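Working notes for the structure below.
One protein chain is absent from this view; the other protein chains keep their places.
== subunit A ==
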Amino acid sequence: MASKTAAKDIITLRGSAAIVSEFFGVVWYSILYNRAVYPEESFARVKKYGLPMLLTKDEGVKSFISNLNAQLSEWLEAGKLQRVVLVIMSMNTGEVLERWNFSIETDNEVVEKGVSREKSDKEIMREIQAIMRQIASSITYLPCLDEQCVFDVLAYTDTDVAVPFTWMESSDAKLIANPQMVKLHSFDTKIHKVNTLVSYKNDEEELDDEE
């Protein structure tokens, strides 16, 4: 029994926000690498969550993502962040090809009262590993991105959130018409639950248009 009680770790709001923003910090790179948004040689191999992860060496991308994650961490601690979406678009036409949707459910009791929760770190790590593996295996069913692509990140927040200086409100949610959707695993820190879903442009429609 002593080992069982020791396995559960106390998680605070700040700790949970740190875990989730760390996860985002790795998942953006994983998606950019697997979807070949940037060339392979611009990525360096590191070990994270017990798996070999690839982080970009491009300083511009690094700084962009680090600034992004810092802001996301702030919003997570305030419990204002509802969803984060990574959008992959065609460079030439600007058409949205894929949307990686991370919806976040926050335990408002923890935000309001400042209580903590208990969950094993290992279990959270296992859940994140499963998501990383699924992202890596997503290339088997996602359509090939033959053209040059760029990415953008959208944050769905509460309406009372003050817009930071380096952010702006966007009326365009960059949606895909009639997308195909695949729901992936989710992970839960007992304070923040992150659900993952990828929606992509229906390849069959393109084949029908070509025919």
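A few remarks follow.
One rule holds for everything that comes next: a residue touches a chain if its C-beta (ideal position, glycine included) is under 8 Å from a C-beta of that chain, and two chains touch if they have at least 3 such contacts; residues count from 1.
We take it that contacts and distances are computed from a predicted model.
The complex appears with one chain absent; UniProt names that chain "Mitotic spindle checkpoint protein MAD1" among the candidates "Mitotic spindle checkpoint protein MAD1", "Auxin-induced protein", "NEDD8-activating enzyme E1 regulatory subunit" or "ER membrane protein complex subunit 8". Set against the missing chain, the residues A:V111, A:L145 or A:V161 yield one that touches it, A:V161.
Between the chain not shown and the residues A:K48, A:R99, A:K119 or A:K201, the one that touches is A:R99.
The missing chain, though absent from the display, is touched by one residue of A:I19, A:V61, A:L76 or A:V194; that residue is A:V61.
Listed by residue number, the positions of subunit A touching the unshown chain are 44, 57, 60-61, 64, 67-68, 71, 82-83, 85, 91, 99, 101, 103, 150, 152-159, 161, 163, 166-176, 179, 181, 183, 197, 199.
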